[in-house]
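These notes are about the structure you will find just below.
For this view, one protein chain was removed and the others were kept in their places.
We call the chains A and B, going by the order they appear; numbering starts again at 1 in every chain.
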Amino acid sequence: MKIVVAIKQTPDSAAKVVADGGQVAWGDAPLEMNPWDEFAVEAALLQADAQEAEVTAISVGGESAKEALKTALAMGAQQAILISDPALANADSQAIAKVLAAAIRKIGEVDLAFFGRQAIDGDMGVTGAMTARVLGWPMLGLVAAVQALSTDSIRVECSFEEGRQVVDCKLPAVVSVSKDISEPRYPSFMGIRKASRAVIPTWSLGDLGLAAPASVVVWPQVANPPARQVTTEMVSGGTAKEIAENLVDKILAEKVL
Amino acid sequence: MSAKILVFIDQFKGAALPAAWEALGAGQMLAGLLGGGEVAALVIGTGAQAVASQAFGYGVESVYYSEDPSLADYRPEPYGALLVKLARELAPQVLLLPTSVRGRELAAQAAIDLETGVLADVTELAVENGKLVATRPVYSGKVLAKTICQATPQVITTRGRAFARPAFDSSRSGAPVSLAAVLEEGQIAARVVGYTQSEGGVSLADAAVIVSGGRGLANNPAAAPGGLDEKQAEIWRAQQGFTLLGELAGVLGGAVGASRAAVDAGYISYDHQVGQTGKLVSPDLYIACGISGAIQHQAGMRSSKVIVAINKDGEAPIFKLARFGVVGDVYAILPALIEAFKQRLGKA
Partner (left out) sequence: MDFTLTEEHRLAQQMVREFAEREIAPIIQDCDRQQRMADFVLPRLGELGILGICLPIRYGGQGLDYLALGLACEELEAVDTSLRVVLSVHVGLNSLGLLQWGTEEQKQRLLKPQAEGKKIACFGLTESGAGSDVAAIQSTARRVGDGYLLNGEKMWISLATRADHCLWVARTDPQAADPHDGLSAFLVELDRPGVSRGDLHHKLGVRAGSTGWIACQDVLIPEANRIGLEGEGFKIAMSCLDNGRYTVAAGATGLIRACLEASVKYAHERKAFGREIGKLQLVQQKIALMVQSYDAARLFYLRAGWMKNEGLRNTRETSLAKWFATDASFEAASQAVQIHGAYGYSDEYPVERYLRNSKGAVIYEGTSEIHMLMQAGYALGLRQDAALRCELPAYDPKTWQE
């Protein structure tokens, strides 16, 4: 069985990100694997462990994205591939989806493709579903648990606002995972040794036999959110009862109840 | 037939998601900004017909629905195929969906089929220089981006509680149009086998009031019952705290949230997590109890209208965000707060 997991490198989630001169800037905050994608890698590895399958991590990005791919290798993925091309610099989700679909086809005979639920930079959360559609594969979104996996089908629990749906699906399929799937494992030291020695191939659009897909979504302007004008009022009182009553008065005065 | 705006009304078993009506409100506003034109709505699945009839009361001109057996339970492919077929027929300029789980997936699928792009989780819509500009929070809300989709239809999902739902007038009515499914059962690879773990209660994304707890809830003076090890006792103590928060939420008609630290410590399930890796919420009132207010948590709740913080650490970052703060023991303040609200809201 062949499993692919698509990951993205994003600025560290704790980074101070600001709009500066029309660009988004995060100073010297490190880049890391998109936190949601760690769950996708974990989900892929869990299924690979159970099925003795091979996991290939893929990422569309610049040379630095190899570090995120190395983390995936260190966690236990067998292979990693970087897809990089200057023409993809400002690619939107649907363009990326087409590129990922082409890469998955090039890898060949892939049974499952895992995605994180969204990337913490763009926060679009549509790339997985778009890639599924380009491939013509079914999409299983926000999967909280994999109940069963065989060579030709998978049974999962998909999360919705109302609760979870149990779905049986024929393979191949695209799966995006939620945090419930499992706590991502740390890279093992053995994995770290292998990852540090790994040579990660880079595929260009030419290698995929793909012309640069046009992007239709543009970001003409970025701005910092308006500074929250909050005057904090500390509420006190002699007893808990007094404090509570003062607080209730003030909350009711804000007319939010 | 044609329409200027097509809105997907996300619903489950005959109840539309509140965010779906808000998307409709956004659609009506947009129709006005774009020089008029019809707003059409699509409802799919079990209970769709009832929701479709309801939609007229919100001022929609044409409503389409399907309760075809193959669409009884949600699956992206058949729902998406129907949405795309209708979109091709009506050729709207904008396709609007709420940013629900289904909404996002369908937006993604439709965009590929319709060869266009998605602007997801939008908080503002405007027309500037004849172009539709959508404002989206990005980088977990640290930056606001104005975005444009240059292809048509522009597929947009609206963030919950960012747009006003239209006024409901029961005197407005109409006849919804029933549609046949596009895909046959044999063409669909997924099969819904059942449902588990229904959430119940108020959903965080829709809640107008959220009472949230953090790691500080473990500082419960009550003694845990015997026979528990340290970790279990700590969890017990914190869970007692969450029960107390649930009581306050009940009095206020709200939902219970939690910080990542509380979820990671095992005090409450991930469904309640508010924050960068949890849910983004924007209630009218957010009461944070025993939450320090780390950046990741702030990212999830900072757009709440009024934030109240209760924490025994006066230096906790949450106080910088709060409109009202109480430096004190959550376990002393909460019971008194519950009593005081009960009295004032006439629920004693």
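Simple rule for what comes next: a residue touches a chain if its C-beta (ideal position, glycine included) is under 8 Å from a C-beta of that chain, and two chains touch if they have at least 3 such contacts.
Every value quoted in this text rests on a predicted model; they were computed, and no experiment measured them.
Of the listed positions A:A87, A:I192, A:A212 or A:L257, the one in contact with the omitted chain in the full complex is A:I192. Checked against the full complex, the one of B:V63, B:V84, B:L245 or B:A261 touching the unshown chain is B:A261. Listed for subunit B, the residues touching the missing chain in the whole complex are 215, 230, 261, 264-265, 313, 315. Although one chain is not shown, part of subunit A still touches it, namely residues 70-71, 74, 186-190, 192-193, 195-196.
Everything that follows uses one rule, which is that only the chains that are shown with their structure count from here on.
With centres taken as mean Cα positions, subunit B sits 20 Å from subunit A.
Taken together, the subunit B residues at the contact with subunit A in this complex read 12-13, 17, 73-77, 80, 100-102, 104-105, 107-109, 111-113, 116-121, 133, 136-151, 188-199, 203, 205, 208-209, 252, 270, 273, 276-278, 284-285, 295-296, 302, 305-308, 319-328, 332-333, 335-337, 339-341, 344-345. Within the complex formed with subunit B, the residues of subunit A that make contact are 11, 13-14, 16-19, 24, 35-36, 92-94, 97, 120-130, 132-134, 137-142, 155, 157-170, 173, 179-180, 215-225, 228, 230-236, 239-241, 243-245, 247-248, 250-252, 254, 256-257.
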